[in-house]
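In this view, the complex is presented without one of its protein chains, the others remaining in place.
Chain lettering (A and B) follows the sequence in which the chains are written, and residue indices restart at 1 in each chain.
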Amino acid sequence: MTVPVEPVLEISELSVAYRGAAGDVRAVERVSLSLRPGEVVGLAGESGSGKSTLAYGACRLLRPPAVITGGSVTYRGRRLAGRSVEVLERTPPELRELRWREIAIVFQSAMNALNPVLRVRDQLLDVVEAHLSLTKLDARERVASLLDLVAIPRDRLRSYPHELSGGMRQRVMIAMALAVDPEVVIMDEPTTALDVVVQREILGQIVELKQRLGFAVLFITHDLSLLLELADRIAVMYAGQLVEVASAHAVHHGPAHPYTKGLLNSFPSLRGPRRELAGIPGSPPDLRSLPAGCPFVPRCGFATDECTKVDMVLRAVPGARDPGHVSACPFVAPGAQAPDGKGTVSEVAS
Amino acid sequence: MSAVAFVVRRLVFYVVAGWAALTVNFFIPRLMPGNPVETMMAKFPELQPQAQRALEAEFGARHDGSLIHQYGQYVVDVFHGNLGVSVIEYPAKVSSIIGATLPWTLTLVGVATIVSFALGTGLGILAAWRRGGWLDRVLPALTFLQGIPYFFLALLVVDAFAVHLGWFPIQQGYSPGLVPGWHWPFVQSALYHSVLPALTIVVTSMAGWMLQMRNVMITTIGEDYVLAAQAKGLSSRRVVTTYAARNAILPNLSGFALSLGFVISGALLMEIVFSYPGIGLTLYNAVTSDDYPLMQGIFLIIALAVLLANLVADAVYVLADPRARAGRSET
Partner (left out) sequence: MTVALPVRGARARGATRRAAGARRLSTKARIGALICALFVVAAIVGPMVAPYDPSAQSFAPVDILHAPSMAHLLGTTARGEDVLSQVLVGLRATLVLGLLTGLIATVLAVVVGISAGFLGGFWDELLSLLSNVFLVLPALPLLVVLIGYLPQRGQTSTILVLSLLGWPWGARVIRAQTLTLRGRDFVAASRETGERTWRVIFFEILPNEVSLIAASFVSTVLYAIGTSVALAFIGLTNFSQWSLGLILYWAQNGNALQLNAWWWFAPAGLCVALLGTGLVLLNFGIDEIGNPRLREAAGRVRIEGRAWRPADPTPVVRSGSTRSPAARPEAR
């Protein structure tokens, strides 16, 4: 179907821990994820599942006491012309070159991520001047055209962050992320703080920009419903580990892992038969005292004694239409029903 | 609320405060128990009867006309720069005494305060950015400097550097025998005499600024926009200055403004220890010799000067924080 392309960002067996006096808290445990050029990969999970830690850790933006305890992050952008860069081994100056120019981030709260005492124009100029050597005039023109890109009037260049509306601020964040043409844009819950209408606008803008400029997106959110429409592939995280990776279509119509089934069960879809919303009982585990085996056991409708011995390796899902569909649960198949009727996903005719 | 409304509001505040200072100054001698005029007459038996009448008029002891009338006369006098006549330096006018001593305080203390603010703030930024470095280890020593009473340290410094080592003069603003004026021998002597006083002020105030700045800076470094700045690949220098320090310094700026009031109080102790010919020493002498007109006049001038300094600092703050320009003030 598709010619296998080298991934532009390849995270391999990455582990991140928070080092404390009482030992390590393993926030991310041996996660492997790859991003192909122009692809949209969604990273879904509850708060505390480690999805943001994974993304920031891969860019080495986590502050002490966070420590990367294993794995590798390989970047192969077009500008590198075939070379690959090992992010975990870069020196600080090398990292600075990589940051933003190759991998940019759209932060969750634009109000907090923008410098309150600088004008929008100056913050954008900062980024442009740090990575590109343009004349002053060219730099200014580029900055102005960035605002055009996200449909913000140019007179807003002179505004301060607190003078903009929430939606406008988020669009400034997007413009900022695209300022120097990155290959990869990590979006950390970019629309969570916005109301639904603005959310749709922003998402539409993101899709349009992606098609125009061709960057890859790692979209982090707790809202799986967004990803079903937006993403090409979806990775689901729980308690710091990946539990399922599949195409968006496969996740929507045939999720393999009980957690994913539970997530899907937590929101209604516009189409399809009415059904009872079940949600997932219980709360996320304490990362300091994880049980042996699968961390989802306490909340899983399919759990058996075997689950405490499972080794949480992602395996190909037998019988899945998507060849890349992997799941950490070897016991449950797509479409399976839990013994007590929970964890059911209605099969929607696709 | 627009920026203009904000500025107007502050101006109104200062006018009110200035009026309050004026009025407090007017009422103090009239409210205090005892009759200051009698005390003065007893102290200075050589005073002529005219002086007594003048003093009585000044302090309202004669109740010449209604209180309102006296108050009005007082306000008019003040605006004409007439602050009365000093008793200990009779017949020198209070305003001329102040005119002679105020510049000494302002230059020395002003420069010393600005230097200690700059140094302290700079070191505070460094201490926060290079957390865990040698600056953090110096912190306990700095807290000691903050806890020690100023004059104690000043006395020790004088004892060590002036008395024992003889590197600097023990006291005074300039060598006695020199005539004040803008000629080099005098200026040189003045500078030489200002080293120790300035040093003691800088050393004691710097610690406070540094600790304050460090604390705010640490909080600021934890903010999302600093992380975002790092994520953007900006140089460390840019992140520290324009993103972190530029925000962290804002609360300190308003603190700096308020401390200007304490600058003049701190000068008082310094001038006593060093017998420095500033306005603080003059006030002290006035108090100990019950020279009420001089006391009153100096207090009024100090209060007004502090208000002016605060006004300037407020203006600086509004320029520095765009959010304040929108009228949203947290102070």
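One rule holds for everything that comes next: a contact is a pair of C-beta atoms (placed from the backbone, for glycine too) under 8 Å apart; a residue touches a chain by one contact, two chains touch by 3 or more.
Predicted, not measured: the structure shown is a model, and the values here were computed from it.
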{"item": "Residue of A:Gly166, A:Gly293 or A:Pro330 in touch with the missing chain, whole complex considered", "value": "A:Gly293"}
{"item": "Residue of A:Leu62, A:Met187 or A:Cys307 touching the missing chain in the full complex", "value": "A:Leu62"}
{"item": "Selected residue (touches chain absent from view) among B:Val16, B:Leu67 or B:Ala315", "value": "B:Val16"}
{"item": "Sole contact to the chain not displayed, among B:Leu178, B:Val287 or B:Val316", "value": "B:Val287"}
{"item": "Hidden partner chain, residues of chain A it touches", "value": "16-17, 19, 21-26, 29-30, 56-57, 60-70, 88-90, 92, 95, 288-293, 309, 311-313"}
{"item": "Where the missing chain touches chain B, by residue", "value": "13, 16-17, 20-21, 28-29, 32-34, 36, 129-133, 136, 139-140, 143-144, 146-152, 155, 158-159, 163, 215, 218-219, 221-222, 226, 230, 236, 239-240, 258, 261-262, 264-266, 268-269, 272, 280, 283-284, 287-288, 290, 295-296, 298-299, 302-303, 306-307, 310, 330-331"}
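By our rule, only the chains that are shown with their structure count from here on.
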{"item": "Touch list for chain B against partner chain A, complex", "value": "223-225, 227-235, 238, 242-243, 246-247, 250, 320-323, 326, 328"}
{"item": "Sites on chain A touched by chain B in the complex", "value": "59, 61, 63, 95-101, 104-105, 107, 109, 112-118, 126-127, 130-131, 160, 162-163, 176"}
